[in-house]
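Each remark here refers to the structure printed beneath this line.
With one protein chain removed, the remaining protein chains of the complex are shown where they sit.
On to subunit A.
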Amino acid sequence: MMATPILQISGLTMDFGGIRALNRLDLEVHAGEIVALIGPNGAGKTTFFNCLTGIYTPTAGEILLTPPGSTKNVSLKGLKPNHVTEKGLARTFQNIRLFSQMTVLENVMIGRHCRTKAFILGAILRNAATRREERQIVEMSYAILDKVGLAHLANEFARNLPYGAQRRLEIARALATEPFLLLLDEPAAGMNPQETQELDRLIKEISTDGHSILLIEHDMKLVMSLSDRIFVMDYGKKIAQGKPSEIRSNPAVIKAYLGEDVDA
């Protein structure tokens, strides 16, 4: 028997006034998988992420999260973004949203916020427990930066990083929250082929570390190389799902992309 999916979405619908951006979407992600979500511009992919992470409250539908190794699920619907993150879901943004006036390391340290405790008194007294916690935050953040290859830039301002590095920093920041499911919104956008190749390697590494990944991406070569399964949506609806080889030859998908090179 297959284990329960860690993420199970059923009938997810999101209306903006008269526009139905998501239309009764069903999707599930299993532990250890890399799942891709593709579709033409304006299909509703980012909206889907926003509904998952609590930035929007969906109009209808259910989002259930089951931490790996657990049998109890929690509903994410209506939770605040920070609570969603606490439950083990973290994301990156399509339009990079780093804290540009903070250093690279501090950006990652922010990700540790929801897993640490020190508050006003701890900050002022700087007692042993707080110092230990700060030490751990710094060490772990360095380790994560090292993983994405940015450790040598730790004390630069985030805004001074090149574009590709900023995208990787977004991933590092999300990883710092210890998610079991990582949502990546077009991580390769604006990257050159070499950077994309490095990203490919990085995502595979993150996956072997035990994070499941749900990925929005337009770069078909990357999608085909990474994903175990692919969901295709258009106009807020799911139009296809399956293994990369199946999606490649699916007529509905080819029609939706009309002229775009699905064959990578």
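Assume contacts are C-beta pairs under 8 Å (C-beta built on N, C-alpha and C of every residue); 3 or more make two chains touch, one makes a residue touch a chain; residues count from 1.
Quick note on the criterion: contacts and distances are computed from a predicted model.
Name of the non-displayed chain as stated in its UniProt record, restricted to "Carbon-monoxide dehydrogenase large subunit", "Urease accessory protein UreF", "Cbb3-type cytochrome c oxidase subunit I" or "Branched-chain amino acid transport system permease protein": "Branched-chain amino acid transport system permease protein". The residue touching the chain not shown here, chosen from A:102, A:202, A:239 or A:254, is A:102.
Interface note for the absent chain: among A:11, A:78 or A:210, the touching residue is A:210. Although one chain is hidden here, its contacts on subunit A can still be listed: residues 53-55, 80-82, 85-86, 90-91, 93, 97-103, 105-106, 109-111, 113-116, 118-120, 122-124, 126, 130, 133-135, 137-147, 151, 154-155, 157, 173-174, 176-178, 209-210.
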